[in-house]
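With one protein chain held back, the other chains of the complex are shown just where they sit.
Let's turn to subunit A:
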């Protein structure tokens, strides 16, 4: 276990001023560890999109990052409303983001598609009214 790094971040709800801080911290740590720039970029993009989703849709939540020699695993857990139709949510351009969020430059319906694109594996477990857990893996 000694070759694993485990990081935990609490994501504040509705706080766009802090969104991205967790991703930025992970990016910095991976760089320090000598992870390839390409893998660092994939993790940073996938995690940032997840982080923003948690801020916009899910009243925040918790992100656990586990770095092992061959992969970075990101586990994003929230107690938000859940995703009614995952297939629809995965479509590029589909968004339920409110106008306030769109005015900040988000809500393009690219969040989940970007997360899938930049992770090597993505799993979504969701239950309406209970919450969502997204697990993403980037191979090193």
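Basically, a contact is a pair of C-beta atoms (placed from the backbone, for glycine too) under 8 Å apart; a residue touches a chain by one contact, two chains touch by 3 or more; residues count from 1.
Simple rule for what comes next: contacts and distances are computed from a predicted model.
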(request) Leaving aside the chains on screen, match the unshown one to its UniProt name from "Heptaprenyl diphosphate synthase", "DRTGG domain-containing protein", "3-oxoacid CoA-transferase subunit A" or "Methylated-DNA--protein-cysteine methyltransferase". (result) "DRTGG domain-containing protein"
(message) So one chain is hidden, and I want to know which residue out of A:61, A:80, A:111 or A:131 touches that hidden chain in the complete assembly.
(response) A:111
(request) Please pick, from A:19, A:58 or A:83, the residue that touches the omitted chain in the full complex. (result) A:19
(message) List every residue of subunit A that touches the chain not included in the displayed model.
(response) 16-17, 19-21, 23-24, 27, 37, 41, 44-45, 48-49, 52, 104-106, 108, 110-111, 114, 117-118
